[in-house]
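Note that one protein chain of the assembly has been removed; the remaining protein chains are unaltered in position.
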Amino acid sequence: MAETARGMLGASCAWLRAASPVARIAPRLRPRIGVALVTIGALLFPVISRNDANIDSAANALAFAALALGLNIVVGFAGLLDLGYAAFFAIGAYTYGAFASYQIEPAWSGFWEPFQWLGLVAHTGDVVHFTVSFWLMLPISAAVAAFFGVLFGAPTLRLKGDYLAIVTLGFGEIVPIVARNTPSVTNGAMGLNGVAAPQLFGWSFGIDATPYYYVGVALVALLIFTSTRLKSSRIGRAWMAIREDEIAAAAMGINRVKFKLLAFAIGAAFAGATGTYFVAKLQTATPEMFMFPVSVMILVMIVFGGIGSVWGVVLGAMILQILQSWFLEDLSQWLHWLGRLIHVGWLQQVELSSSIEMIFGVILVTMMLYRRQGLIPATRPVQALSMTEQTAHVGSGGSSHNFDRLTGLGALDREAEGPLLAVTDMTVRFGGLVALRSVELTVPSHSVVAVIGPNGSGKSTLFNAITGLVTPESGEVRFAGESIARLPPHRVLDRGMARTFQNLRLFPGLTVLENVMIGRHARLSTGAVGALLRLPGSQREEEEAREHCREILAIFGNRLIPRADHVVSSLSYANRRRVEIARALASSPKLLLLDEPTAGMNPAETQELASQIKGLNQLGLAIVLIEHKLDVVVRLADKVVVLDHGEKIAEGTPDAVRRDEEVMRAYLGRSAAIA
Amino acid sequence: MPELLTFRAVDTYYGDLHVLKSVDYRIDSGEIVCLLGGNASGKSTTMKAIMGVVVPARGEILFENSSLAGVSVAERVRRGIAPVLEARRLFPRMTVYENLEMGAYTRARGPDFDEDLARVFTLFPRVKERLKQLAGTLSGGEQQMVAIGRALMARPKLLCMDEPSMGLSPAFVEQVFDIIQTINKQGTTIFMVEQNANMALQIAHRAYVLQTGQVVLSGPAAELRQNPMIREAYLGEMKVS
Partner (left out) sequence: MTTGALYLQQIINGLSLGAMYALLALGFTLVYGILELINFAHFNVFMVSSFIAMWALELLGISGQGVILTGFALVGALAFAFVVTMVAAGCLGVAIERLALRPMRAARGTAAMITTIGVSYILFNAILLTVGAESKNFPNPMPSVSWQVGGATLRLREVLIWSVALVLMGGLHLFVNRTRLGKAMRATAQDAEAARMMGIDVDRVIITAFFLGSALAGAAALIFGLYYNYTSFIIGYSAGLRAFTAAVLGGIGSVTGAMLGGIIIGLVESLGGQVFAVRWTDVIIFSILVLVLVFAPTGLLGRAAPTKS
């Protein structure tokens, strides 16, 4: 009975959806039309609703939407939990306030003359009045806030997530306290008053909310534009890589320091500009406006709306702000009426607007427990493969694949003499444990070297030491003739050495193509400006990168191409291994380090991958391979190196090594006879 | 001899990765049974399945003829299965004595506890000397002694050892394997996961060899010692149907 009802309901919904006008619009156009409708609505709002109080609330809501967008960059995109975000709001506010409040009146002196000439100050009698334009201050406060963003962010770079949060909280609290205690600049606890209203062509904004509203709309539109452009660019991908797996991000060439500071700076800039806007609108600034509860409120807004989703956080901020200013008032009145109706005393007294923080707390806990992705989740669920795609014969690519279009792979600038990679006397110690002892390894150009050995012999540690993830106690690493020891991982990738990980370190929340595109990060050069403006050079670069990555996916036949837009966590284990290899290849390396690439694959898949690796080597790519399956080693390796307990115990051709008694003893263990 | 522990067609997965593929084991009371195999063969997963940390997707694990499905880790210890963990994993900032106490966590204090403590001291005189030392400051070999002692404090029927020779010098390895034999002769059944096939086969009664999650060889240790196919299994070369 219930089944039939549910079925009918489902069918009628589907019919309605199909018959409605929405269905007639192509899916690709839907978001654009949605945005157009929202824009028109926003522009017409003050015309439709003539109520100044409503417009004022809306303008405030827009300020919080802007703050939410800024925090979204730091927390949502880059994964850095900043609990002191309101500090940047304060800095933007006080920067403008200090230059626009009649309460700040330094003494006149010759120092101020050039500024008077520029029109930035005026003087009456002995004191200076600032007459800096609001419009000029907007970018200036954003820049000042960005500077502090870098300043506060820099100490947190090495910290784990929760400690980063605490340190940012610390800074976030120090700022209002300093504001409260330096009255000469900020008028202390009483706050700055008499902040001048913005002027446009000589006409002052006054107290009517409408002009502020439109400035707010413009500001939010600009920030939405900036956020979406950055998100889909190389910058956004770098941030998301850092968020998902910082170590893998570094190994794929991302300069973590630079991008984390960039996230802090841009997020702070958003808040700085909003601070200026908010203070100009309120014409006052007090320390209470910028304390921890404000930071928490913005956090609740982005959690509620959808962490990482640009429109989600705007929606979350607007809903919660409007809830606070409109809805709760009305709801309180309704509850009073209800209380009178049913003669319940306390209902008649309740003032919901003062319990807004309580509501925020409840919303935060509820969302974290039951819907952590928020109202509008950042990742869209992907369509399942169609039946035809699922049952398609799996083309394996392999040696028949046309590799020629993969330019740059394995190519060396000049045929250097000497080996491509030379590791000498490598010793790695963890506390008291010696993981590697005086290991020596040479990899000739265009060759395949296999590293084998029992569990715990130090193979992965060797990879980590070569690629800069682990600092060796001693030893030298020369790549293409240059020393790379002690370089950070992203520079190692830059030089041309890419790797995969034994336990898979993909970026779980990102799609296959996004993962592989991140591999290409170091070979691209689009910066924030290029991303924002979509300069032709940047667009071309992005297109070429996309093409290149698709080519690489095509190496694996049609195993990965149909799944290019699927989130990698939904892929099979074997496919995930392939994606990680594709990601490493995307950086056009000269040397590829593969750590157990065939782990978890059945014999057929193993042979397929072995063919593909052979094909890559024939293209010129040198490969170092950690592998347990000896048939793969025999098929691929020119040379085999055997490690045991951190030391190299044998080296030679696969056949020779296989017959070596020392190697056998390493694997099977020494018997008591040989002490 | 009655069956103590049995695996029947056990499959385990790690995400969608098929780790153990329909494996069967049988350990009889009083035996020393070894599980051998190279890297990534599924040895550790077997241990985790016995302890209850990993739950089989298919098949059953029986202890003393009753199923372990749904039985918590703590309950398994109470029923008589005690682990000696890979890389020892003593509690580093607790004393040797406290570590031994933790081994006996599921048991009440009383004369039995004192008896077992005395037994541990007899087996491992070095442990008795270092009772008040913090476990993290001991050498690898000493830690292994304490780890075995800690497991014995649970007075287990089945002692599960995960790579007892890992990280030990050859001299210590000999000592440890001697002690394992002694413990076995005193009545404890031993199931040992080991990479060092040579040493293990010298003290085991029977052994299984795993390669990528499947049992490829099994039988009395004496036979396996002569079997050249072990080398192939370790190098991942054995052809499996």
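A and B label the chains in the order they appear, each numbered from 1.
Following the convention adopted for this analysis, contacts are C-beta pairs under 8 Å (C-beta built on N, C-alpha and C of every residue); 3 or more make two chains touch, one makes a residue touch a chain.
Bear in mind the structure is a predicted one, so any value in this text is a computation, not a measurement.
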item	value
Of A:F360, A:F463 or A:Y667, the residue in touch with the unshown chain	A:F360
Touching residue (missing chain; options A:V121, A:A248, A:L299 or A:V516)	A:L299
Residues of chain A (touch criterion as defined above) contacting the omitted chain	79, 81, 83, 155-156, 158-163, 165-167, 170-171, 173-174, 177-178, 180-181, 246-247, 292, 296, 299-300, 303, 354-355, 357-358, 360-365, 368-369, 372
Missing-chain contacts mapped onto chain B	51, 53, 73-74, 77-78, 83, 85, 89-94, 98, 101-103, 105-106, 150, 154
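Keep this in mind: only the chains that are shown with their structure count from here on.
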item	value
Inter-chain centre distance, chain A versus chain B - centres from mean C-alpha coordinates, in Å	44
Parts of chain A lying in touch with chain B, wherever the complex brings them together	454-456, 572-573, 596, 599-600, 628-631, 658, 664-665, 667-672, 675
Complex interface listing, chain B residues touching chain A	15-17, 38-40, 165-167, 170-171, 173-174, 177, 194-200, 202, 230-231, 234-237
